[in-house]
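The complex appears here without one of its protein chains, the remainder shown in place.
Chain naming follows the written order as A and B, and within any one chain the residues start at number 1.
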Amino acid sequence: MTPVQILFILVAAVTLGAALMVVNARNLVHAALWLIVSFGGVAVFYAMLNAGFLAVAQVVIYIGAIAILMIFAIMMTRNVAGDSSPRFNSSQIIGLVLALALFAGLVWMTLSWSGATTTPMPLDSRADPISQLGSALVSPDGYVLAFELASILLLGALVGALMIAWDRK
Amino acid sequence: MNLSNASASLNAILPLVVVILWACALLLVDLFITKERKGLTALLAAIGMLASLIITLARLDLEAVVFNGMVTVDGFSNFLTVLFLGSGIVAVALSYDYLKRMGLEKGEYYVLLLFTVSGMMLMAVASDLIVVFLALELLSIPLYVLAGIATPRLDSEESSLKYFLLGSFSTGIVVYGIALVFGATGTTSLAGIVDAITAGSAGMGLLVAGAAMLLIGLGFKVALVPFHMWTPDVYQGAPSSVTAFMAIGAKAAGFAAILRIFIQAFPALSVDLTPVLWVLAALTMILGNVVAIAQRNIKRLLAYSSIANAGYILLALVPYGQSDVAADSVASALFYLLAYAFTSFTAWSVVIALEQVEGKGLELEDYAGLSRRYPILALTMTVAMLSFTGVPPTLGFLGKFYVFRTLLEGGFPGLAVIGVVTSLISAYYYLRVVVYMYMREGEPQAIRDPWLYIAATASAICLVVLGIFSQPLFAWASQAMLH
Partner (left out) sequence: MIPLSWYLIFAAALFSIGLFAVLARRNAIVILMGIELMLNAVNINLVAFWRYVNPELIAGQVFAVMVFAVAAAEVAVALAIFISIYRRRRSVSADEIDLMKW
């Protein structure tokens, strides 16, 4: 086993463990903190996959914005302390069975796929993935439509969120 | 591609661009419209969609593949664009007075309506899975908000929360499916997926799993059994004008995605997928129609009816893998969607006319005696119920007729029998509404808003007239081929 593989297993174990703690946590603030650990593990994987920009974006957006927003929400809804109601709903067994079945199915499918054993091709050393990504996002030959649509989507979400949360008295 | 190509691309999706820019402009204009005159915002929103509709109708035979293959404008997308814009305009007509009566008037309502319409129009032209994903979100996120617009009414907020949680859950499943398809084929464009499958370079197991997850996720959006459990609560809790639009627009957009993705990209998978579609369609028709019998609340009744109708639309897709039936599949599904849209709008406009504040006026008993005090409303509701049941000469009958014919062509007589039997079951609860309106005594309350009456009677007249003269309409749907 190479050092990279050992690193992979360690990070995967921490990430999945943290994700399980999110599901299991009684205290919502703890759940949010475990979620941050999990997001951080995913960022490490992006770095290992030569997607440096996404690793940074993961830290800035998921940890810096999304997880923090969730902590705000938890604080503002003050549901943290003394929540003695049961964590799980009545269909937790069905949920567990479905999740395990899905996992088993996906693993079986992955292992039976011949492409899954490939190792990555060496990246072209002259091509810089970040500048490739940047020009793909704004070039009419690439994904400028998706980029513009994403901004429209964010505008719509912004207007909607304001409309719901703003208590106009 | 140079800039002149870029402007040609924008020209191809001009109706969509008009709606989006109009929404952004309306957001600013609305700031200067005083609270008492929000009707002006409604009117402006309708004018924007009308302009877009006129552009679409003026070039119905436009066909173009633009933005590097991410967008395909063809007969299919033009048909659906007309349907979405028409639904949007009717939704504004239904909303204006309703919002005023319920004390919910907000200018942003119409802006969000325009955003969700633009998401649906985008779905009609999307031929790349990235665009499908963005269209799905662009149409869903404003709808989550619109469902909760009746805050502080608890059931509306609850409806919004449920719709959001189930909706983004299903988006997660859809996008995982897209990721698997991307892995199997190395591309997200539908044409590229077909190329990879024919070249034999695609990982088929991965592809089937991805297609199945796409079907599950989109099944949540269009409320197929067993992914329907959110529907009754959300439809009941959301403001009726939003529910009407949700039941028609969101469902049609979900089916637009299913039809385009499966017929265009996955015909090679039909061996694996057809049995699944068969079971889903049968379950959806049976459960939707049977549970609807037990409903006393008209909004829940229509919610289960919309579930059952999703089953009938799915019928058209079951034989999609047979290349000689695929054209009829698309045509009959589109025609059914159109019939369903007209019928639903007729029914929902009557529901909106009868609804009182605090969620009153929504039980079956509130419809007793409607024929005496409001004969026009009772008549339009009767036409809608007959069309839902599938009684000739309404549009609903022809919709079912074409769907069943497609099924028989594809060689699925058993499923067609299930469809006919469940239609007969549905007659019980649809006609019960008619019985209440005509045979029971009661003191129903309804409002007399001209726009609502125009919308209700116009779509009821269309149901009958278009039902009698349906040939050109079906011919149009038949031309709406995928390219």
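Please note the rule applied: contacts are C-beta pairs under 8 Å (C-beta built on N, C-alpha and C of every residue); 3 or more make two chains touch, one makes a residue touch a chain.
Note that the coordinates shown come from a computational prediction; the quantities given were computed from them, not determined experimentally.
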In the whole complex, of B:T41, B:T188 or B:S371, the residue touching the missing chain would be B:T188
Even though one chain is hidden, which residues of subunit A still touch it in the full complex?
2, 4-5, 8, 12, 15-16, 19-20, 22-23, 25, 28, 31-32, 35, 38-39, 42, 45-46, 48-51, 53-54, 57-58, 61-62, 65-66, 69-70, 72-74, 76-77, 79, 83, 85-92, 94-96, 98-100, 102-103, 106-107, 110-111, 113, 115-121, 123-124, 129, 132-133, 136-137, 142-143, 146, 150, 153-154, 156-158, 160-165, 167
Considering the whole complex, not just the chains shown, which residues of subunit B touch the missing one?
130, 133-134, 137, 141, 144-145, 148, 151-152, 154-155, 157-162, 164-165, 168-169, 171-173, 175-176, 178-180, 182-183, 186-188, 232-233, 236-237
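Just so we're on the same page, only the chains that are shown with their structure count from here on.
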Under the touch definition given earlier, write down the residues of subunit A that touch subunit B in their complex.
105-106, 109-110, 112-115, 139-146, 149-150, 152-153, 155-157, 159-164
Which subunit B residues qualify as touching subunit A in the complex?
1, 3, 5-6, 9, 20, 24, 27, 67-68, 70-71, 106, 108, 111-112, 115, 118, 122, 130-131, 134-135, 137-138, 141-142, 144-145, 148-149, 151, 160, 183, 203, 205-206, 209
